[in-house]
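The complex is shown incomplete by one protein chain, all other protein chains being positioned as in the whole.
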Amino acid sequence: MNPQALARSRDFDHRGRAWYADRAVTVFVFIGGTSAILFIGGIFAFIAREGLGFVFTEFDAGEFFGSIAWRPTSALDATYGALALIVGTASITGLAMVVSIPFSLAAAVFIGEFARGRVRETLKVLVELLAAIPSVVWGFIGFSIMNSLIIDIFDVPIGLNVLNAGIILGLMAAPIMTTIAEDALKAVPDGYREAAEALGATRWQVIRKVVIPAAKNGLVAAVLLGVGRGFGETMVVLMASGHSINLPDSVFDSVRALTATIAAELGETAVGSDHFRALFTLGILLFLVTFAINLAADIIMRGIRRKGERGRP
Amino acid sequence: MTGTAAPLFAGTSLNARDRKIEWLVRALLGLMTALLILPVVIIMALLVVEGGPVISWEFLTTPPVDGMTAGGILPALVGTVWLVVVALIASVPVGVAAAVYLSEYAPDNWLTRAINLAIINLAGVPSIVHALFGVGAFVLFFRFGTSILAASLTLAVMTLPVVIVSTRESLQAVPRAFREACWNMGATRWQTIRRIVLPNALSGILTGIILEVSRTSGETAPIMFTGAAFFLPFLPQGVLDQTMAMSLHLFVITTQVPDAPEALPFGVALVLISMVLAMNALSIAFRVYVRGRKKW
Partner (left out) sequence: MVAGGAPNGGGASAEALSAKVVVQNLTIRYGNHVALRGLDLSIRRNEILGVIGPAGSGKTSFLRALNRMDEFIPGMEVEGRITFDGRDIRRVRNVYALRSRIGVVFPLPVGLPLTVYENVALAPRLRGVRKGSELDEIVERCLRRAALWEEVKDRLDSLGSLLSGGQQQRLTIARALSQEPDLLLLDEFSIAVDPVTTMRIEDVLKDLKNEMSIVLVTNLVQQARRLADRTAFFLTGEHVETSDTARIFSGIVKDPRTHDYIEGRFG
């Protein structure tokens, strides 16, 4: 390095290449960072662009939320009653949660509080693999395996129904609930456990009276995220729920979900038609509901983090 | 225990009843955990048993024939690789930049909170809504048509949170003392990141990318209307072509090809899930390996 260059590198009035490179990178990563906002905003904007056109013209709130007549392709009198779709989604998600919540929370408690060492690591890996199975494979399992299983066991004419999709969806939503719930349990300071154990409590007593109450918010957030996952799932409900517009009387009835309706019909509509835009309106509904669920879960979890930080020395 | 007004933890020693309850609870929770895990094992076993015989070198290297009731899956395999690679090219730079910003630059303010909320929602928005976005934005607005480009960009937006979150975690695992030592020497933030932080976070970032590959290759809904085709006997020649994909192919031969032999979809599912789980296992193994050779 020649003396001139050396002197320049030490001159604090001279901004060299490194200074400008740093500035450029700062701008670049800032753009990258804010891109997430850009994308989520873009998603809403593009869905609203198509969907709101429908909302302000053909849309009839009474029909949309009150009628089960989803007849977008009727040439004479197209109707857009989404009630059956909403109920379909709700019934599948509801059953999925009935299946998933107890098992997921049990697994979280077992993995987080009882299992040790190698067993624990293995279970965690298996939960992770459970989460990795693509939804179309789950849908295939519902369509090909669960279907005949349900027909055989319950002696019903068709196995593509609320029960089928609900169980599959429950399995799909389980890993996220288990993982988040286990994190919530882990966030409870060990001091709590030790203090209670020192008083002679059994492990289960400690968990029931100390750990679970302390982790309550995190567990609620875990359940919320599970609901969000189930609510937005597409391929499973498309393949395993029977896909018929119907207000179900029992878990053996076929139903049709919001997501599945979009997936099934989007390919067959003309761009810009009422039907096309009505599907985007369903998208707005899905977007808003999942946004609200995620926001609620985030607010609850942020509350936990705050508390945790304050507690730190 | 229940219903008594006794203090929280009555008694000083574990009595027999408590110990029995403890044992029962433990067994019950263990059983429920096993029941939750069991399906993975059963599904894998079923897929291997039913789909295994279908798989052959020919199956992997020839296109489907006879209305997709016979032949192989080559175009779908190649198409999935195209979709994943293009999605990675789009999402990794943006995702890493976002993670670097959040980990190394972002002050604790409303904008950072908004970014975090946006990331959570990008991950939480239903995949079919991402599909609608892909149609509205990439297919129609940017006029990419139904193409690999449109499908991959849709996948990229959808899986961006995976890259961001895992990269941010591995950046934050690099001790702050290293950064401070560098800053004290007169290194700019970028010099510090490039010379110290990124090299030490690289393995963690790679783990995240592998995970993203796994996620991306299994997605179906986002590509259905943006670039994946039910049946194309040709391999794609460029990013503006449509393509077949493994995930959609599984959907199609399961639900749209009633006279396909029963074992065929099992074979496709086995190949798909093997790809996905292999990637996942790789990322888990990588993570364990990395944990074992920390430099500090």
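Think of it as A and B in the order they're written, each chain with its own count starting at 1.
As a working rule, contacts are C-beta pairs under 8 Å (C-beta built on N, C-alpha and C of every residue); 3 or more make two chains touch, one makes a residue touch a chain.
Quantities reported herein were computed from a predicted structural model and do not represent experimental measurements.
The chain omitted from view is touched by exactly one of B:P107, B:G238, B:P258 or B:G292, namely B:P107.
The missing chain lies against subunit A, touching residues 1, 5-6, 9-16, 18-19, 22.
Residue-level contact of subunit B with the missing chain is found at 107-108, 177-188, 191, 195-196, 199-200, 295-296.
FYI, only the chains that are shown with their structure count from here on.
For the pair subunit A and subunit B, the distance between C-alpha centroids works out to 14 Å.
Residues of subunit A touching subunit B in their complex: 18-19, 21-22, 25-26, 28-37, 39-43, 46-47, 49-50, 102-104, 106-107, 109-111, 114-115, 123, 125-130, 132-137, 139-141, 143-145, 171, 174, 178, 196, 199-205, 209, 225, 228-229, 231-235, 239, 259, 262-263, 266-267, 271, 279-280, 283, 286-287, 290-291, 293-295, 297-298. Across the complex, subunit A is touched by residues 1, 8-9, 11-14, 18-19, 21-22, 25-26, 28-30, 32-33, 35-37, 39-40, 43, 46, 93-98, 100-102, 104-106, 111, 114-122, 124-133, 135-137, 140-141, 157, 160-161, 164, 188-191, 193, 214-215, 217-221, 224-225, 247-248, 250-251, 254-255, 265-266, 269, 272-273, 276-277, 280-281, 284 of subunit B.
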